[in-house]
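What you see is the complex with one protein chain gone and the rest in place.
Now for chain A:
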Amino acid sequence: MTTHNADDQAVTSASWLSALRAAVVFVLLCGGLYPLLITGVGGLLFPHESTGSLITADGQPVGSELVGQPFSAPEYFHGRPSAAGYDPTAVGGSNWAPSNPDLRARAKEDSQAIQEHEGIGSDRIPVDLIAASGSGIDPHISPEAARIQAPRIAQARDMPVNQVEALIERQVQGPTWGIFGQPRVNVLKINLALDGKDWRK
């Protein structure tokens, strides 16, 4: 292997045929074997998580821990605005810029609806309740966004407000290890708890 025959040898090694063979081999290795192996091991180790983290109540699949659902009835906690209508096959955000008049118009409508439903001024509305999520299926709201809904839910369900408030505090998930992520409430889980449904993974 000397410097002088480098050029001749390069021709054979860089032939079209070896390029094609290498392409096929790496498609099978990286696109076939690798995902197959990981998917197999993942499914074995994490059977609940690997198929979409579904939760069931009374034997029926009622949703996924990870996927938000639309709620509009007054006896439920409501989630965030969604540009995808909470359809996981159409995920996405509004993609409207702060300078876009459509964004202002939508936020105004949402803000007024919340002021009416919850009987509070706009200065008490947590911003996540009028901002559409990036995925369109955000399963969470901020703890404050849950708290402002407590009086309405208590009234609709004819139960004491402090009971709803206590439920919220039990459902608040803090940042992981006190550092990573934001405090939040899973809307589907807290609504299942409100219904007294015994859900399981």
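The rule is simple: a contact is a pair of C-beta atoms (placed from the backbone, for glycine too) under 8 Å apart; a residue touches a chain by one contact, two chains touch by 3 or more; residues count from 1.
Convention: contacts and distances are computed from a predicted model.
Student: Going by UniProt, what is the name of the one chain that was not included in the view, given "Long-chain-fatty-acid--CoA ligase", "Potassium-transporting ATPase potassium-binding subunit", "Cytochrome c oxidase subunit 1" or "HTH luxR-type domain-containing protein"?
Tutor: Missing chain, UniProt protein name: "Potassium-transporting ATPase potassium-binding subunit".
Student: Where does chain A touch the missing chain, residue by residue?
Tutor: 1, 3-4, 6-7, 9-27, 29-32, 34-39, 41-43, 45-46, 49-54, 60-73, 76, 80, 85-101, 103-104, 107-108, 110-111, 122-142, 175-176, 179-182, 184, 188, 191-192, 195
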